[in-house]
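A single protein chain has been omitted from the complex, and every remaining protein chain is retained in its original position.
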Amino acid sequence: MTGSENTAPESRSARVLREIASGGVALTVLSVILAFVIGGILIAATDPTVQQTAGYFFARPTDMLSAVWQSVSGAYASLFRGGVYDFTAPDFQGGIVSLLSSLNYATPLIAAGLGIAIGFRTGVFNIGGQGQMLIGATAAGWVGFALPLPAGIHLIVAIIAGLLGGMVWAGIVGLLKARTGAHEVIVTIMMNYIALYLLQFLLHTPVLRAPGSQNPQTPAEKPTALLFSVFGPNYDLSFGFVLVVAATIGCWWLLSRSSLGFKLRAVGENPRAARVAGINVNRTIVYAMALSGLLVGLAGVYQVLGQNTTGFGSDIDAGIGFNAITVTLLGRSRPWGVFAAGIVFGILQAGSNTMQVAQGVDIDIVTVIQSIIVLFIAAPPLVRAIFRLPAPGSRPRAARSKKVAEAK
Amino acid sequence: MKLELQGITKTFGALVANDHIDLEVEPGEIHCLLGENGAGKSTLMNILYGLYQADGGTILLDGTAQHFAGPGDAMRAGIGMVHQHFMLIPVFTVAENVMLGHEQAKLGFLDLPAARAKVREISARFGFDVDPDALVEDLPVGVQQRVEIIKALSRNAQVLVFDEPTAVLTPQETDELMAIMRQLKEAGTAIVFITHKLREVREVADRITVIRLGKVVGEASPTATNSELASLMVGRSVELTVEKSGSVSGGHALTVDHVTVIDARGQVVVDDVSFEVQAGEILAIAGVQGNGQTELTEAILGLEEHVTGGIHLDGLDLRQLSMRKILDAGVGFVPEDRQEDALVPEFTIAENLMLDRSDGEPFVKRGTLQLGYLRSFAADKVKEFDVRTQGIDTLVGRLSGGNQQKVVLARELSRELRLFVAAQPTRGLDVGSIEFVHERIVATRDAGVPVIVISTELDEVVALADRIAVMYRGRIVGIVPGDTPRDVLGLMMAGEVPHGTEVAA
Partner (left out) sequence: MTTATTSPGATAPAVHTDAQLLERSWKVPIGLGVFALVAIILFVVLGRDGQSVFSFTASNANAVQLPTLPLGARATGIVVSVIAVLMAAGAAVLVQRRVHVPLWYVAIYTLTLVIGFLVWTTTGNTLHITGLLVGSLALSAPLIFGALGGVISERVGVTNVAIEGQLLAGAFVSAVTASVTGSLVAGVIAAMVAGVLVSFVLGAFAVKYAVNQVIVGIVLNVLVLGLTTFLYQTVLVNNQTTLNTPPRFHNIDIPLLSQIPVIGPLLFSQTVIVYLMYIAVIAIFVGLFRTRWGLRLRAVGEHPQAADTVGINVARTRFWNVALAGAIVGLGGAYFTLGSVGPFSQNMTNGNGFIALAAVIFGRWDPIRATLAALLFGFASNLQSVISILGSPVPNDFLLMLPYVVTIFAVAGVVGRVRGPAAAGRPYVKS
């Protein structure tokens, strides 16, 4: 699932060309189109007007067809309005609010997606995003509401606490894998639930529960710990987004410019050769998991200090831990790919709110579209079969090494 | 049942694994298919067994052409196979393994008593001592092989293929297998025996066909001498010559002292091996594949877990060091399996050139890759080692085998070396690349570095070696001068020490 990344700058155009030629970009675009078509069918089929007009389809087919057009185009137009630019707004400020809100939605998705991407590139499967986010959010949130620290320092300490929380939670998994060979998929799933119940427990104790509250909910974060809006109150873009841009640059640097990233990729692509080349594979896997958890922890930080600042409960992860996996797959585990995929998903999420209000289309249609995109991306032959595209010339790695191994 | 293969051809991409191979096996005959690793024997048998589809040629059984879409067809036609890697389910019992695929059942329930009876019946016929209810994973390897044989016989196989059956057996088990094969032959079974071990061939074969590089290169009778067979098998078609002056001894550099290696399965694979390599000499370790050479090199490089004995390089105890430290101490290593152990196919040439130096200068400073340096370094090395490529950003997986090996050599030889270990450095390469690789190895020796070359190719051993150590079943049979005649080496590779040979320890 992990592609190769050429580090050389001048080869980038060549790489882009090769990818278009080999169908990488085309497949992504086609997958997205297919998913939207299926989403459109769902929207139309569940639209009351469409259902009504379908009753006399053979008498007056245009009624139904126009109803279908109305429902689908209306839904997707409002999706665009809510996610990219509100063309009905009187001024630029009102229009661009949509995009800013999308970027805010994208922030935790990108952060967690980057973390999962680092795991993928090292060949480890971190599906414990939920747990790492919960622990990261708890740590950052606790520092945010419980510690009286001066402005500035407070935010920094809270962020660091959140990053460490995620890192520790994932690091445990890395250690277990390195020490005992315990499969990270199983362990991360289990760690998700352990984190959930740990948080629920703490929410029933004075450690996290807001004084005087009956609900398992923390007190509100102190203002000194909040991720502020970068462009002031009129253009609400959280500082968290800036952090995520920095994280993307950092990941790009890590993976393509650093010694550690080189080792991570070597272990991910060919652990045997990495071992023979003197790289400590087990240690590298622990680092990868820890880094992965650190970035997922950043997503948790954003949730408590940027998104949900009035106190949080055990649903603070908002499903981002799992959605981030789809973001990572869509972004093909490359930092800027994840960044772009995160923004696409952020747009879908922000737009879906408008779509629900304006057109009465339930927001969960977005989840459906997202998962269908990823399913198609995961199986290029399927998309090729649907669009009758030719198969690419190069054979996949698995097939090649097997052939060589057996051709004796 | 008489088996005939006519003009079987099979290609994998550019590689011609089988090139118009003809083979005939009569009932009650043991026909040996002799050839080095990679000669195409297993491919041929996989075609016969329906696992691969041939690109050309026909399979005839008793004169009737057959078309096998899968192993099921081949088995129904009466072909049985004892696979090199046993096709047994470790967590199943013997009876379950034997019945799998042609289960007898009553109302859908397995008729285990019938399966047990079948196992006992066949065991009794051949004098096997096999418990039908034992779990296969608990059985010794030799017994597992008998289960494979029972499996084939329980389907009334009349043509039985043994694919490298002795590779995993102890000497006693091997002798017992030979006896079983004779018994089967008496019972009228047609047997194809695939191997590269000369002693076994001479012991049981009625007829011998030698394959080399996918082609039949000749037939031999069992009365042929070991050296005749060896030369047929490894060939002399390409005369390899390397310009080489006499070695200048620079004193002991590497000492290997009573080294024993036990593999993950608990087998002793290197058995009390001792030798020394001096600075400025090439010690070639010859031997048929699978006699402990791979494990010996891995032990020197710190890649084996269970090693006893001493390995010292210039007084430095290598056994105390990690792989990283051993590399840093100046040991250059060309692993046997290039694709899996030496290169990351999805990395560029440049990245592969720094693969085992990802920790410090000159490629890494303060944790950051020095890409500018890497680019100029890679450009230099691509030129120096004549890697034919479009550029240093080409993925190594897209290079030919020869160019891949040049990348490995370029990486390993551009460090300050105190020892150079090259395992099968020219396997699968074209003649041009072979010459280049050999020249570089000799140049390394001439620079005063002790060199170990592990090779199964006699030509290569003779061309390069100052001294030759021959390994057989984990032990060193003897260490002889580099100009030792081929027939002597051939005998030694079969485990025999010829009389009158000076054995230098």
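The letters A and B name the chains in turn, as written, and every chain counts its residues from 1.
As a convention for this text, a contact is a pair of C-beta atoms (placed from the backbone, for glycine too) under 8 Å apart; a residue touches a chain by one contact, two chains touch by 3 or more.
Please read all numbers here as calculations on a predicted model, not as lab measurements.
**Student:** With the full complex in mind, choose from A:Ala318, A:Val368 or A:Leu389 the residue touching the hidden chain.
**Tutor:** Candidates A:Ala318, A:Val368 or A:Leu389; residue touching the omitted chain: A:Val368.
**Student:** Would you indicate which residue among A:Ala151, A:Val357 or A:Ala379 is in contact with the undisplayed chain?
**Tutor:** Result: among the candidates, A:Ala379 touches the missing chain.
**Student:** Check each of B:Phe377, B:Phe420 or B:Tyr472 against the chain that is not shown and name the one that touches it.
**Tutor:** Answer from the full complex: B:Tyr472 touches the omitted chain.
**Student:** For chain B, which positions touch the chain that isn't shown here?
**Tutor:** Contact residues on chain B toward the absent chain are 49, 51-52, 70-73, 75, 81, 83, 86-92, 96, 99-103, 105, 108-110, 138, 140, 151, 170-172, 262, 265-269, 271, 472-478, 495-497, 503.
**Student:** Extract the touching residues of chain A with respect to the undisplayed chain.
**Tutor:** 1, 42, 46, 125, 127, 176, 179-183, 185-187, 189-194, 197-198, 200-201, 204, 322-323, 325-326, 329, 360-362, 364-368, 370-372, 374-375, 378-379, 381-382, 398-399, 402-403, 406
The criterion applied here is as follows: only the chains that are shown with their structure count from here on.
**Student:** Just give me the whole-number Å value for how far the CA centre of chain A lies from that of chain B.
**Tutor:** 46
**Student:** What residues on chain A touch chain B, complex-wise?
**Tutor:** For chain A paired with chain B, touching residues are 3-4, 6-8, 11, 14, 256-260, 262-263, 265-266, 269-270, 272-280, 397, 400-401, 403-404, 406-408.
**Student:** Inside the complex, what are the residues of chain B that reach chain A?
**Tutor:** Chain B reaches chain A through residues 12-13, 15, 17, 37-38, 40, 42-43, 46, 301, 303, 322-324, 326-328, 333, 335, 339-348, 350-351, 354-356, 358-359, 364, 367-369, 371, 375, 391-393, 395, 397.
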